[in-house]
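One structure, as structure tokens, below. Some questions next.
Note that this complex is displayed minus one protein chain, with the remaining chains in position.
By letter and in written order, the chains are A and B; residue numbering begins at 1 in each of them.
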Amino acid sequence: MSLELVGRTQAPDTDSPLAIHGLTVSYGEKPAVFSVDVVFLPAQMTAIVGPNGAGKSTLLKAALGIIRPLSGQVSSYGRPLGEMRARIAYVPQRASVDWDFPARVLDVVMMGLYRDVGLLRRIKGHHRARAMACLERVGMEGFAHRQIGQLSGGQQQRVFLARALAQEADLYLLDEPFAGVDAATEKAIIGVLHGLRAEGKTVIAVHHDLATVTDYFDRVFLINTTAIAEGPVADVFTPDYLQAAYGGRLALAQMGGAAAG
Amino acid sequence: MIWDALGLQLGYNATLVTLGAAMLGMGAGATGTYLYLGKRALVSDAISHATLPGVVLGFIAMVVMGGEGRFLPGLMLGAALSAGLGLLAVTWLTARTRLHEDAAIGAVLSVFFGFGVVLLTVVQVMDTGRQAGLETFLLGATAGMLRNEALTIALGGAVILLLVRLLHRPMILVAFDPEYAVGQGMRLRAVDLAMMGLALGITVTGLKVVGLVLIVALLIIPPVAARFWSERAEIVVIIAGLIGGAAGYFGAALSATAPDLPTGPLIVLSAFVLFVLSLLLAPGRGVLAAALRHMRFQRRVHLRQGLLALASGQPVYEPLTLRLLRRAGFLRPDGVATDAGHAMAARARLDERRWQTLRSDPQFEAAAARYDGLTPLEEVLTADQIAALDRGLGLAGLR
Partner (left out) sequence: MLSLSPLLIGIAAAVACALPGNFLLLRRQALIGDAISHVVLPGIVAGFLLTGMVATLPMMLGAAAAALVSVALIETIRRLGRIEPGAAMGVVFTAMFAAGVLLLEQSAASGVHLDVQHALYGNLESLIWLDGYGWGALADPAALSTLPPELLRMGAVLLCVLLFIAVLWRPLALATFDEGFARSMGLNTGLLGLALVAMAALSAVAAFDAVGSIIVIAMFICPPASARLMTDRLGRQVAWSVLFATFSAVLGYSLAGYGPIWLGFANAVSAAGMIATVSGLILGLAALFGPCRHRRSGAMSG
């Protein structure tokens, strides 16, 4: 069995929306992410998949410069990522913020417009209309003036997605967008993401539900501290690779079912 | 002079005060550990500042009833009552409103203290007020301390130490994992109350020596310092007690050597010195040890990544990686790999491939958990097991 990276179809110095080279991140004495090389393809939906504690979210955060890596380079559209932030939207984990913050739904979505309104520019009608349109896309237009602490988990997730839509980016990075949300929300979110792909945008999402990988995504990046494989779902989402990523932690039967389904 | 003081040779009163302060420090260090481990260290700040209105009201009450206003047990009772009220206010604000504990602590300490100052200015206009000397409770003073007062303080410290010994088990359980403690049938509120009650006891006992602004230091600094030395809670309690006791002893002894050396600040600064020493020098959690470990770790990561890159023929960009490879003799100054470099790179690559195989094999699940990208497989498996792995890789005989 060859473990050479399926994903190394392009050299690191491409104009890929997100190319990661030699990334190592450590919280203590043990790396959470070790020497990961991966190049994500444009206009595709890629799932980042791996067992708990495999460094999926850490990889995303380090790629965005939210946490500092021990070593490695990250580029976006052929430039250092720092120069391309205007083209990148990010949806953090829902649980990473305090929803008791004094703000309404619309206030949160408007945060996605920060790049356009800057420090002092007046917020005009068209800004508000844009934020409302994003809320409409996630089916939350009726909640614009609701206090964010009153939302359910699924509604919070949709608000975060609306905020990312307001950024009008080309690359969307999502951290566990389907974690702990209701079925209706999951459907709404996947609808929006497929819509983005249809517009030629790139979507990369940390994903934990093996049963839906095949239905939702075009490509899979398997990670367990190190990169295991990256490629089209049909090539990478196979029992062999899954076992390489999950080791003994995944029952063979479950894997077969997931890979077949 | 200093040696006389440390050797308790400065007279009966100074000796008594020094021993009392040491006892108080021990009790405070041990008590504070439970608050610190429960991440509630600053609750003690609210407690100590909230004593002020009680002290002043106690004084006023005793004067109005025609007694001696400075009678220490009376003032301590007042302090305990108002601090208890402050504690209730913190609990109530945290439980009943959306405010978090830090805001509740800050609100209670500033408002109670402010109200206490208002009362202090009231005392100043009372006839007896001018000689009240209640201000000494702000910063503490041992000069002119009565023998009974010193004994009260030593006794208070000893009683609290005894209570800590008795209540250690439930308190440590609650500090570490309140939910589990409840599951064990423990009455959370009762244990919480005991913990806060002990902190309150220390505060009230120490008011006279250390003062209410600084007493909180004795509850916070020793446990934080002690935590560096041990990973076991019961040991941390003991070390914190020792550090607190030492700080009390040194501080009080030093202040006895000269009239303008205030006791409270010297005790706190002694504790702080012990804290800094712990922060820097403790093995394991200490800063120097951790910095050394981190540096070594970062180098190992870079070296390994460099070798893996060499093995797969990829260019290495990172300056640190390049420097480390050169220094180890794996890379010539012109950037071409040496023979030793090729050999090491091949070994690293083989190790990595063995690891990958191992991690996808359920029967090695326990070993796979030790993967960190750095540990050579030889340290995890026996030679026989590796040989078996190699057969799976089709590498039999390759070493």
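The rule is simple: a residue touches a chain if its C-beta (ideal position, glycine included) is under 8 Å from a C-beta of that chain, and two chains touch if they have at least 3 such contacts.
Model, not experiment: these values are computed from the prediction.
Note that of B:287, B:328, B:350 or B:374, the residue touching the chain absent from this view is B:287.
The omitted chain makes contact with just one of the residues A:77, A:90 or A:217: A:90.
For the chain missing from the display, the contacting residue among B:65, B:125 or B:383 is B:125, taking the whole complex into account. As for the chain not pictured, it touches chain A at residues 61, 64-66, 82, 85, 88, 90, 92, 96-104, 107-108, 111, 114-115, 117-120, 147, 149-154, 156, 163, 173, 180-182. Interface with the hidden chain, as seen from chain B, comprises residues 36, 39-42, 44-45, 92-93, 96-100, 102-103, 105-107, 109-118, 120-122, 124-125, 135, 138-139, 213-214, 216-217, 220-221, 223-224, 227-228, 260-262, 264-266, 268-269, 271-272, 275, 279, 285, 287, 290.
Just so we're on the same page, only the chains that are shown with their structure count from here on.
Within the complex, the chain B residues that touch chain A are 98, 293, 297-298, 301-302, 304-305, 308-309, 317-318, 320-321, 353, 356, 359-365, 368, 371-374. Of all residues in chain A, only 3, 21-22, 24, 26, 29-31, 34-35, 70-71, 73, 100, 224-226, 228, 240, 243-245, 247-249 touch chain B in the complex they form.
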